[in-house]
Structures are given as structure tokens and as C-alpha cells.
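Note that one protein chain is taken out, while the other chains of the complex remain in position.
So, chain A:
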Amino acid sequence: MMTRKIALSLGVLSLGALSLGMVALIAGTTATPAFAQSMSWQQAKQQGLIGEQPDGYLGIVGNATPDLRKIVSDINIKRKAAYTQQAQANGATVEQFAFTTGCNLIARTDPGEMYQTPSGAWKKRGTGAPERDPRCA
């Protein structure tokens, strides 16, 4: 009877240790990439560190750290390539297509995110309509 009780408690203990280990393992796999890589551009956007500009590109809202510069330029290079391709397909200039997309991207910002007004000032998106260029559709 006594030995059975000990064996039972040992089993419970080992089970507890196993589950603890698994929790640590799961936490480890999710936490490691966040530290190894810099944040994603979406995370920076959600935090209000970067925002949408009327010209169709991302901009840095406050302090321009090397990390933020890299995040923004990586995306902007890809955006410019996409605008260039679409501009050619639609008989427009890259600037025209980028500006049109800027109108749409500012319209799509979530409340709390930052965007640039036509005057060049950064503004936090509220629940209402954003302040956009009068040429926006």
C-alpha cells in the first residue's frame, strides 16, 4: 500500500515535470525568433513607429533608428517595384500609381496606427475618416 502511494506520487511528479518542460519548450520556440530577428514591419506599424505616407511609401514617425530604416527601406523598395510594374501596365507614371495607392493605404489604416497628413504631420488614426489629400478617391 505504501509503495503504491510512492509510485503514484512519483508518477504525478514526473508528469508535472514533463508538462513544465513542454511549456518551456513552446515558450522557447515562440520567443527565440522575436529576439533573433528585428521586429516585422507590421509590428512596427502597430506600435506607431512607422506609418503610411501620402506618396504610397512607409515613413518613420519618430526617431530613425538603423533598425527602423532597414524595415522601411526593405518594404519601400518592394513597393516601388510593384508600383513601377503597375504604372507601366496602366499607362501611368510610378508617382501617379504610388500616390493613388497611398490614398488607399491611408484609408485602410487601423485605429491607433500612424499616418502622414497632406501637410506632412504625423497623425494617429482615430475611429473617423483619416485626413487625406483632396485628390484621393
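Note that a residue touches a chain if its C-beta (ideal position, glycine included) is under 8 Å from a C-beta of that chain, and two chains touch if they have at least 3 such contacts; residues count from 1.
Following the convention adopted for this analysis, contacts and distances are computed from a predicted model.
For the chain of the complex excluded from view, the name given in UniProt is "YnbE-like lipoprotein" [choices: "Carbohydrate ABC transporter membrane protein 2, CUT1 family", "ABC-2 type transport system permease protein", "YnbE-like lipoprotein" or "proton-translocating NAD(P)(+) transhydrogenase"].
Contacts to the hidden chain, counted on chain A, fall at residues 42, 45, 75, 78-79, 82, 86, 89-90, 92-93, 95-97, 99-101, 103-105, 108, 110, 134-137.
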